[in-house]
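The complex appears here without one of its protein chains, the remainder shown in place.
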Amino acid sequence: MTEIHGLGSPRKRVEDARFIRGQGNYIDDMKLPGMLHLDIVRSPYAHAKIKKIHTEKALATPGVLAVIDGPTLQKYNVHNMPTLMSDTQMVLPIDTVKYQYQEVAGVLATDRYTAADGVAAVEVDYEPLPVVVDPFKALEPGATKVRDDKESNHIWHWEWGDKEKTNKDFESAEVTVKENIYIPRIHVSSIETCGCVAKWDATNAHLTLWMTTQAPHAIRTVVALITGHLGLSEEKIRVISPDLGGGFGGKVPAYPGYVIAVAASIVTGAPVKWIEDRTENLAADSFGRDYHITAELAGTKDGTLTSLRFKTIADHGYTDAAAQPSKFPAGMFHICTGSYDFKSAFVEVDGVYTNKAPGGIAYRCSFRVTEAVHAIERMTDVFAQKIGMDAAEIRMKNFIQPEAFPYTSALGWEYDSGNYPLALRKAMDMAGYEELRKEQKEKRSRGEFMGIGISSFTEIVGAGPSKHFDILGLKMFGSCEIRVHPTGKAIARFGTKSQGQGHETTYAQIIAEELGIPADHIKVEEGDTDTAPYGLGTYASRSTPVDGASAAVASRKIREKAKKIAAHLLEANEDDLEWERGRFFVKGSPDQGKTIQEIAFAAYTNHPQGMEGGLEAVSYYDPPNLTYPFGSYICVVDIDRGTGKVNIRRFIAVDDCGVRINPMIVDGQIHGGLTMGFAPAMMEEISYDENGNIHGANFMDYLLPTAVETPKWELGETVTPSPHHPIGAKAIGESATVGAPAAFVNAVVDALSHLGVTTIDIPMTPRKVWELMHKHGATLEE
Amino acid sequence: MIPPSFDYVAPKTLSDAVAALGGNENAKILAGGQSLIPLMRFRLAGPTLLVDLNRVESLSYIEEKNGWLRIGAMTRQSTVEFSDIINAKYSLLADTVKVLSDPVVRNRGTVGGNVANADPINDQPATMLAYGAEVVAVGPKGERVIPITSFYIDLYQSALARDEILTEVRVPASKPRTGGAYLKLERKVGDYATAAVAAQVELDASDNFVSIGIGLTNVGLTALKATAAEDFLKGKAASDENIKEAAKLAAAAAQPIADVRGSEEYKRSLVKTYTVRALRMAVQRAKGG
Partner (left out) sequence: MSTHHISITVNGKTHEADVESRLLLVHFLRENLNMTGTHIGCDTTSCGACTIRLNGTPVKSCTVLAVQADGMEVKTVEGLVENGALHPIQEGFHEKHGLQCGFCTPGMMMTSSALLERNPHPTEDEIRHAISGNLCRCTGYMNIVKAVQYAADKMAEKVEA
């Protein structure tokens, strides 16, 4: 009997077979006959006029076929493209560059080595212009404008909550705390960079675009809209996302390189490949974070939190190319009341233009949730520190209690379910919290700096209900189409796109659970817009809550029809039938039944008259709400007072993602997510000097942790199903990245709190920690 | 990230290599390539001829001979890392190689390359200064021995003539009552040092310092020898008090440049802290601990 591998099975991954053999099919593996290579000339200046592009040397290089510039693209009106936030992004500039490493010209050649030579041979005369890198200065009157087509550097203002009540509550509060928190710019740095192969078929006016994209359908529609005036039409555009070597949000946006490649293919009639190198990836494609938050909490002397007020300056680079739902330019930042029962709250965010690369969505953050959680979890500790309360105690005191769900926060989110005290208690037990506090006291008396940091986060994922969520107008429903074959096997296609999350394995488990068809007999496909149902892709942890729900709903539609067929086969009344996973049987006569396989066969050979044959269904699932995974993390650190190095002694992570489809994969997602919370907390940062020169454009400067630095994560779980999700699942992909950074910061601040330290910005590099201790006279001079 | 075109030869003998190097002003030696090839991929270096030493026989060895531990220039860092004799008797070098770049890069990187680069960011120059090493150079005029104290002149500038090849690095053979340690602040494996200290000591029967070598990594335009600290300790007791005093002098000898890894003050403080810790470890090892 083939195992079903339904929900809860640690089913081994289907995807592995090709990857462990080196038979993955990534973009740069593609080789088509006659394929040309595109490489890109980039600006060394953060802000400059382009006086002249000298192409003679490049064009004289054997094998270089063309140098494409902005004016060339302008003839076809594809020199600009809309961003997902309805702003404008240059594909290639006409006369001005706005950030260092911006695309200036494309060089098309017969092979990648020649293309690189061509790029090196292009000479550009620039006239540098004043540079804007400080978003606060950018908002001052008289500041140099980043954008010639805009009035100022202020992009938008967004606010949410009850301003009046919040201000009143702050005025009358017994205790208030305030800190400035900067969450710096970081980069997803998937080990595979971005790229595409564009293939224009002139005979049929058909474009095939293989692309590193987490949202192939959205890209297809956007390409159709951008190139409609050139004769391309959506039914003649096929976007294929093959295997992706990581995504984390960085493969959501459309980058200029893709558009130039498409244009080059149309002009030459040959397939054109473009693939970034790492420097281009880090310097020019989508960053994450870059939020300057002034955070305030108000409450009582005995530790009740009452009110929250956050003001944020969001540095967006030279154009707003984030990818937020259109109603929420700051994403779901207003989840920032977190796991606590605030009576009032008010948040405002102002987007600002600077001479930096555009972006802002990416880095495993689900729509600015990491920024929000970082702020609330930090400020909760700041408040606790001010009144001298233990970090666990203040959380327990202020948690939204299990009975309060579904709970509507002061900022309007309806949390589906949660049991915060249970998760925190579990984490505390795993950590031996009370013992650790004793140890800390004892160590402190001997001048040893040990810290314990907690983060009890609530995530918000599964965008989203069509009433509130769309990207560029496209509603964010999930999609799943299932066909069951005569021999009882099935194929299921989705509008999402895995970049390592294991959809080929886990989606099958959902369907297996619903239909009783063994997961091994269910083929899962994603990524080809010609065959997959329309979907908004995979990011912001939406696949399980939205498309996973579609899988369950589509399966149930199939089961409904299967019941009719079973009734027909068993010559019984539908109402007299019962279902157990994999078969219908007559109530009271369990040996009188039909398996799903028998039913499938009958769907094609012996269906009831008057009914259509076949056995398939499609579901475009409009989630009624978001889902709210949560957890409690505890971090234990020891600080080297001589060097500032922080040793992560332990990290306990208790996660609740509702029903766990595949515990092996859930744990893997948490391990990876924690590591992408650890790295920004301790070592990752992209920064710019006052001339807009980037620091962090290669892996010597942009620090990704190795197996040596990465802590040995200790995992625990609680399970609080989502009441509105068809299978009670919530999502897990990004929780750990959202929840972890604050735990690290809280631990380090805790270790130094007796010195009067209340805050430190990430990344907490050795130099930063040392300088903070030094400022307080607490470094150890041996 | 594609290098520009260049010519390439892989001579089988040292004299052919010297001739090839001498015959082209714009030629460079290719040893491990783990520093040079990345530079060429970024087009920051553009030699028109690479003279590959990897086919030259007899440039890879580790042997104790005539009072020296002799390491052939083309000896891979990983060979040093897993060498029984180095792990047993040359703790400073053993420590250094373990934090040099990463384990896979060490399979290609060579001792000669790390020493000859004259880049203060590399780890082995300071270690060689602490050992009081010598290097052997071979050129058109023949072979000569250069003490390490004369080897580092300026940033990327060593005493090697343009047409000379470094063929061997040697440190004084280990003897009883000697020990060393290397401490480096790296933000992750593979990072260059924010600062690092190499310490090598010899004690007499009464635990006084007979000889001391202290080298500093990445706190100057070259690797630095903390001469004042060394002179201070010579003949003195290996006490914590003396070690701390020496560390102050080592920190004063450092010439750090403020950059993303740290301010001048921080780097100097690291030198002080690591000198104390490295000397303590070196002393403990010299005592047989």
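Read from first to last, the chains carry the letters A and B; within each, the first residue is number 1.
Here is the rule we go by: a contact is a pair of C-beta atoms (placed from the backbone, for glycine too) under 8 Å apart; a residue touches a chain by one contact, two chains touch by 3 or more.
Computed from a predicted structure; not experimentally measured.
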Residue among A:Gly516, A:Gly548, A:Gly672 or A:Pro766 touching the omitted chain: A:Gly672
Which of A:Lys75, A:Arg446 or A:Lys712 contacts the chain that the document leaves out: A:Lys712
Option touching the unshown chain, where A:Gly63, A:Gly246, A:Gly582 or A:Pro608 are the choices: A:Gly246
Contact set of chain A toward the excluded chain (per top definition): 12-13, 15-24, 26, 28-29, 31, 111-113, 188-193, 243-248, 277-279, 499-502, 664-665, 667-668, 671-676, 698-700, 704, 706-708, 710, 712-713
On chain B, residues whose C-beta touches the chain left out of the figure: 1-10, 30, 33-34, 37-38, 40-42, 50, 52, 54, 78, 82, 101-105, 107-108, 189-190
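Keep in mind that, in the parts below, only the chains that are shown with their structure count from here on.
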Interface residues, chain B side, partner chain A - complex: 1-2, 4-5, 43, 102, 185, 187-192, 194, 244, 247, 260-263, 265-266, 269-270, 272-274, 276-277
Contact footprint of chain B on chain A as seen in their complex: 112-113, 116-117, 120, 277-279, 642-645, 683, 687, 695, 700-701, 703-706, 708-709, 765-767, 770-771, 774, 779-782
